[in-house]
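One protein chain is absent from this view; the other protein chains keep their places.
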Amino acid sequence: MTKQPLLAVEGLEIVIRRKDKLTPVVRQLSFTIEQGEIFGLVGESGCGKTLTCLSILNLLPSGIDKAAGNIRLNGTNLGELSREGWRRLRGDKVALIAQNPMSAFNAIRTIGDHFTETLLAHGKSDTRAARETAIAYLTRVGLPDAPLLLRQYPFELSGGMLQRVIIAIALAQKPDLIIADEPTTALDATSQVQILDLLAEVRREFGTSILLISHDLGVIARLADSVAVMFGGQIVEQATVAALFAQPLHPYTQALMNARRSIGLARRQRLPLSLARPATTIKTSLVTTGCGFAGRCPHVNGACRLLLPGQAENYAGSHWVHCRNVAGSQREAL
Amino acid sequence: MLMTVVRKLERKHSLAVVALVIILLNILLAVFATAIAPHDPNDVSLERKLMIADDRYPLGTDHLGRCILSRLIYGARVSLSAAFAVMTVTLAISTVVGALAGYAGGRVDALIMRICDIFLAFPSLILALALVGVMGPGLPNVVLALALSQWAWYARMIRGMVLSLKERNYVLAAKVAGTGQCTIIAKHILPNILPQIAVLATLDIGWVILHIAGMSFLGLGIQPPTPEWGAMINDGRQFLRGYPSLMAYPGIMILGVVMAFNLLGDTLRDILDPYGKR
Partner (left out) sequence: MSLADKLLELRGVSKHFHGGGIFKQGRRVQAINEVSLSLRAGECLGIVGESGSGKSTLGRIILGIEKPEHGQVFFQGINLYGQDRAAIRHVRRHLQAVFQDCFSSVNPRLTAGQSIAEPLRNFTRLDYRDEQRTVGELLELVGLEAEDAAKYPHQFSGGQLQRVCIARAISLRPKLIVLDEAVSSLDVLVQAQILDLLSDLRQELDMSYIFISHDLAAVAYLADRLAVMCSGEIVERLDCIDNIGCLTHPVSAALLAAVLPLEPRLDDR
């Protein structure tokens, strides 16, 4: 008997509403996250990944609306939640770890104030119990001298330590799902590895599912079980991590891999980049006809510009890709 | 850029449009006073004193037979030009001093700030009154006194803004590009604090107009017979029971103009603040 997935997003559409003009930024987005799974969402800035997370939490900024689609958490349709229901959901069932740890804190309150206030808001009984819970979780995420930490202010801690504090606060609610939006992008390289390992440990120990957003395939490779590649508001390729890295099918995925590899340590094996032209607009392809990637694709042909990539082609073992050109030759190769 | 500001004003803040209209009207009155005013404001005639409004004198006459409407219109010229003069002098002094203190830092900064502290220690009205008392009454002295009582506050604000911009990357980049210090201040720092200063100055003009009126009311500012709203209120005091209009009309003018400037300043701040409500 298959268990029901923890999070099921179906046909999500998000639009920007400006003066009666509706511009779609996320189109037909569908994916599921199982219990205890780490799901990676990869894409460049502006592809819509952050907006997707915000719509799961119903925190879309004004002017940006969810136009269509269903989001289910443990079977509950999130579209039907009341305000009270959302308040209970956020932090309790779904926790968010944002990109810039410093901005998540009030600079003039101590870490301890922040932690205990969050715990009390979510049902902890009194300050002393909250404080003990805080110390327990801060130690659990590997921060030394937790009692001292509670008395410190955010500016006294490094980015890596602050991010651990945020993870500790998130964990203390025992959420079912953690949404980590570029959790390591603002940190330096060594902190990055530590945070990713910490998240892996969190999944191992608590069975929490994680929605991991990043623009870096290296981060995904380190942590995720399955991955979806987003471009221009759509998922262009989706597979298990092993399958994706073994055989990236979509030209955009291939470009990401090449870029990453060429900045690898083995200089002599530098691969030429397949994308020579830099992006000329800020908004990555809000085109409504044809494939969003047509402007930058090395294999583009006439049909690509006119027709949508079509239904996702399903290859062996649930490796999906949205591309006309993959349909032909590569299917035989698989 | 000005057009986009005006367009944004229209769209979002209709009250601010009203404010802008009031201010523009007053400026027009001030500039074209000679053409608009029906009579000479200093034309004394005791026969015509304290008349109620009629066709020749739309707002009536005051206790010396002078046309109130004409005096109000010329009063706009005096009040507004004095207020702008005060703001100009204040901003000139405080920008130079504040930018110098913020950019130079160290001992120069400390010295300038101590001087500012001395000026800030006095309540501004007391300081202005004392200065006028020493220098004697009259419009130029009033302008100078008010400017001297205000510059320290602006210098401090400007110093703070310069401090926050001094370490920005584009200032560092300009240094690396070989740009001289004065050019950096003029080209990179000052233009980026100008909007905030404009907002503060707009909000303050109301204060200045009130103080000019207040000083005239006390007999320290503009000397008679020059028409000025505060002086007109003072003149009308003795007739409050019988002819309240002598005080009411100039009072309403002051109220209208001060409120208009405050509204405009608030709206400017909303528009220019990138993180404010949109």
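Letters are used for the chains, namely A and B, taken in the order the chains are written, and counting of residues starts over at 1 for each.
Just so it is clear, contacts are C-beta pairs under 8 Å (C-beta built on N, C-alpha and C of every residue); 3 or more make two chains touch, one makes a residue touch a chain.
From a predicted model like this one, the values you see are computed outputs, not experimental measurements.
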Residue touching the undisplayed chain, where the options are A:L54, A:L119, A:V241 or A:C304: A:V241
Contact with the hidden chain (one of A:S191, A:S209 or A:Q234): A:S191
Per the definition of touch given earlier, which of A:R109, A:R128, A:K174 or A:R204 contacts the omitted chain? A:R204
So one chain is hidden, and I want to know which residue out of A:I16, A:L60 or A:M257 touches that hidden chain in the complete assembly. A:M257
Note that chain B touches the absent chain at residues 168-170, 172-180, 187-188, 191-192
Which chain A residues touch the hidden chain? 44-46, 153, 155-156, 158-159, 187-193, 196, 200, 204, 215-219, 221-225, 241-242, 245, 255-265, 267-268, 270, 273, 275, 278-279, 281-282
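The rule we apply is simple: only the chains that are shown with their structure count from here on.
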Which whole number of Å gives the spacing of the CA centres of chain A and chain B? 53
